[in-house]
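Okay, so here's the structure we're looking at.
One protein chain is absent from this view; the other protein chains keep their places.
Per-chain numbering from 1; labels A and B assigned in written order.
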Amino acid sequence: MKHTNRRSLRTGLLNGPYLLWSAIFIVVPLFMIAYYAFTDSSGAFTWENIRMLTLYKETFAISLWYSLLATVITFIISFPFAYFMSRRSASAQRMMTLLIMLPMWMNLLIRTYSWMNILERNGIINNILGLIGLEPLKMIGTGGAVVLGMVYNYIPYMIIPIYTILVKMDPALLEAAEDLGASFLVKLRRIILPLSLPGILSGIIMVFVPSISTFYISQKLGGGKIMLIGDVIDRQIQTAYNYNLGASLSLVLMVFILLSMALLNRAGKDDNEDEGVMLI
Amino acid sequence: MLKEQNIIELRDICVSFDGEQVLNNLNLSIRNGEFVTLLGRSGCGKTTTLRIIAGFLEPDAGDILFDSNRMNGVPPYERPVNTIFQRYALFPHYNVYDNIAFGPRVRKVPEKEIKQQVTEMLKFVNLQGFEKRSVNLLSGGQQQRVAIARALINRPQVLLLDEPLAALDLKLRKDMQNELRNLQRQLGITFIYVTHDQEEALSMSDTVVVMNEGRVEQIGTPLEIYNEPINAFVADFIGEANILDGTMNNDYRVNFSGHDFQCLDKGFKPGEEVDIVVRPEDVDIVPPEEGMLIGEVTSVTFRGVLFEIIVDIGGFKWMIQTTDYHETGHRVGLSVLPDAIHVMRKSKYSGLYGDFSSYSDEIDQLSELTEDE
Partner (left out) sequence: MKATERILNILIFTFLYAPLLVMVVFSFNASKSTAVLSGFSFYWYKELFASSDTITALQNTLILAVASATIATVLGLIAAVGIFRMRSKPLRNTVMTITDIPMMNPDIVTGVSLMLLFVFIGRLLGLANSLSFITLLIAHITFNLPYAILNILPKLRQTDRNLSYAAMDLGCTPVKAFFKVTMPAIRPGVLAAWLMGFTLSLDDFVISYYTNGASFQTLPLKIFAMTKKTVKPDMYALSSLIFITILVLLILVNILQSKSQKDNNRTLKKE
């Protein structure tokens, strides 16, 4: 008995610091968001910040549209790339993983700014077009440039998890499928896609979440004309000092993301049980 | 300390995990210098018992005594026992020398003495020249020897061995069984050995402790356990057994399968219901007219040295091991002599074991493979 007590005391001592830390700096801050969202600057309760959200319907819609678009494009490019990559020799795979990850070690701000230099009115592409006598294109300030920024910055987060799953897949499964008469498309639909679903899901989450909440990409590549939720939150907090509205916007963003992640994970689990939902 | 004296005693030990009773009022005395084997299926509590002796686990109730001193609450690092773990638990980041030197180093023995002791141990387990070798590059048998050396260098009074041969292949296992047995004789210290392999238990031990569901079913020498099992569980678990319902007529007279037999057992009430054990190798097959029992051969399996013959007698399938071949469908007689019969009192295991109608070798083997505590 005494021993058991000593053991649980020791476990408690080990867990204490982290539990305390995560309570104060993870859990309480979430409540702070809710607190600020439902109070005014004097600290009195109000629905005002929530009511104000209707003003940002379009911003939410555009953010959702661009980030979904970016996620889908990223997936379409990444999946075949990851598949081919997983079939190569071990050393080629290691090399390619390194090459995929390398740009991510560069700060996102710089990478994005560099794209601005490439795409802007007097930028590199337009300079080249000018040299061969073509009209300059307007790229900065379009939705396309913002989506390109998202795809560019987050594509490694899609490639790597899918590749990690595909490379672990037993090649005998595909041989078995072929043996049973499956064509390439059937193999893809029936074997490769269902088995790589966990990687696809985490890739989708890891591209979608930072895309929908970004503000830097839209600032630089949107040319100040395209406002996403992130920009609105950032402006309320850093420029307008309206913490309460900033908090209510953050609250909605957070709830939306947590809910869609829960849904995605649910879908992923269902799919394992009955193969009803197909991704394609 | 004298031989024959109890070195370890467990009294009324109870342990439960998450509300599940793992040891149930376990009582066990272990004499000094013995090779004791705790034998049982996975989940019977044998490893738990070993962990209680080592001090990795404290019982919920009951006392543990070393040399008549209560050891409850004494941490493992202060107990005069050492352990050979399942899969050995050699420290992967140390080489052979450093693994063996671990114990003395913790006890702050001077490095010079350690060197001498390790060299001695390496010689003892026949691993001279392996000092600098990484333990990850050793074969199973060599790892086993390093584990032994690592434990014995601390001169424990008791060596605990937790299924140490389970990871080895059959041939090596047989060799190591002999090696361990000789080692114990040579050292004269107490070995407490845990295994689920009944052959291993019978061939190595002075004393076998058969455990089931957190209790001791029977303690005895291998011969006692085999020849005089206390109940149907032990009879079935150790070796093959035909276990039948019978009735004691009076001392030395028992009735089963509708026939009266002479036996060597006494001390039962006249008319008492009993369980009868007859080992397959103790039955003789004779021509039907000479048999005490008559039945039909339903299957014959060649096992190399002998045939395993299943004979149906009044619906009960007997297993008989014999060197003579008998064809399926033949009528044969069985002769069961008094010393082939062992009478046991009825227990909660009565009627659960002993008929070979659904006998399958593979199932037995599978259940042993999945064994892992």
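Going forward, contacts are C-beta pairs under 8 Å (C-beta built on N, C-alpha and C of every residue); 3 or more make two chains touch, one makes a residue touch a chain.
These figures come from a predicted structure and were not determined experimentally.
Only one of A:124, A:240 or A:263 touches the chain withheld from this view, namely A:124. Of B:43, B:76 or B:239, it is B:76 that touches the chain left out of the display. Annotation: of B:93, B:185 or B:266, B:93 touches the absent chain (contact as defined above).
Of the listed positions A:55, A:99, A:186 or A:263, the one in contact with the omitted chain in the full complex is A:99. One of B:8, B:54 or B:183 touches the chain omitted from the figure, and that residue is B:54. Think of the hidden chain as still there; on subunit A it touches residues 7, 10-11, 14-19, 21-22, 24-30, 32-33, 35-36, 77, 80-81, 84, 94, 98-103, 105-111, 113-115, 117-118, 120, 122-124, 127, 152, 155, 205, 209-210, 212-213, 215-216, 220, 230, 233-234, 237-238, 243, 246-247, 250, 253-254, 257-258, 261.
Seen from subunit B, the chain kept out of the figure touches residues 54-56, 75-77, 81-83, 85-87, 89-93, 102-103, 106-107, 136-139, 150-151, 154.
By definition in this document, only the chains that are shown with their structure count from here on.
For the pair subunit A and subunit B, the distance between C-alpha centroids works out to 58 Å.
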